[in-house]
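For this view, one protein chain was removed and the others were kept in their places.
Take a look at chain A:
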Amino acid sequence: MTDVPAAPPRALQGWSIGWGDVGPFLALGALVLIGFLINPDFLSANNVANVVTRSAFIAIIAIGATFVISSGGLDLSVGSMAAFITGVMILFMNWAVPSFGTAAIPLGMAVALVTGIACGLLNGTIVTMGRIEPFIVTLGTMGIFRALITYMTDGGTVAIDRSLREAYRPVYFGNVLGVPIPILVSLAVALVAAYVLYRTRFGRRCIAVGANEDVARYSGISVTRVRTMAFVIQGACVAIAAICYVPRLGAATPTTGLLWELQVITAVVIGGTALRGGRGRIWGTVIGAVILEFIANLMVLSDFVSEYLVAAVQGVIIIIAMLIQRMSKR
């Protein structure tokens, strides 16, 4: 008996690599080419370093989101969470600096990380234990975190203590062998994340839970644990991004991280991760974040489109990315 599938699903005819896998890289290539043609400065080492550095926050948060989304969840609270963590971290450091001096910085980082993990755990626990749609839960916590940062800053700004500013500066503005530190951090996060997602039990389970919860459950996987863990990873990633972000502005305000969740989800989706879960692409996510920042940059450098329309262009991109995913599936 030959085993010809009676009606092979169309997706399988011919294509072994889907657009979802190479698409982001091709898109980035095309974008860089267009950018270069429009303005050769676009490819100057300085500009590229700048753009990629700026994309690092979104990239790091989006790496976390790749876990949440590929496990079938969604986290809308990341932007507010980033602001909240930034606020907590700055307040803690300012409080700690009289007694600990510059040691307040690593302590603050630890506090940020713990806060991020706690926020992720909160999201994950409500989603899994409360059996509530992640969309709704994180919509709620999004409001909560945003209100908390507004409350903490009293509607204004909480700036980092002057004495810490110089010491903390290198985390954003420094470099190692010419490579800006935020880029190194996001690369490190991506490497670890790729390992976790592709090469560990947890990664496999994450994908399985996102692809089909029942199959996962019948395979002896604790769906609750896996999904909660994905939110915790998300929280940790937000904290890491916040740690890198603090020196850039030196302050937390009620508008910090505003609408980041949209950029994050856009980066994840154009990176090839399935929004319905079951497929995660860490490197695609990183490329997605870089693409978003390149587009914003290109719009600033060229005069074709007002930079006020950046968000509109990014909105168009997420829709196109979804369409491509849809078509490559048929």
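In this text, a contact is a pair of C-beta atoms (placed from the backbone, for glycine too) under 8 Å apart; a residue touches a chain by one contact, two chains touch by 3 or more; residues count from 1.
Basically, contacts and distances are computed from a predicted model.
The chain not displayed here is annotated in its UniProt record as "Sugar ABC transporter ATP-binding protein", chosen from "Homoserine O-acetyltransferase", "Ferredoxin", "Gas vesicle protein" or "Sugar ABC transporter ATP-binding protein".
For the chain missing from the display, the contacting residue among A:A27, A:A65, A:I221 or A:L292 is A:I221, taking the whole complex into account. From the set A:I34, A:L107, A:L121 or A:A211, the residue in touch with the chain omitted from the display is A:A211, counting the whole complex. Counting over the whole complex, chain A has residues 1-9, 12-14, 16, 195, 198-201, 203-205, 207-208, 211-212, 214-222, 278-279 touching the chain that is not drawn.
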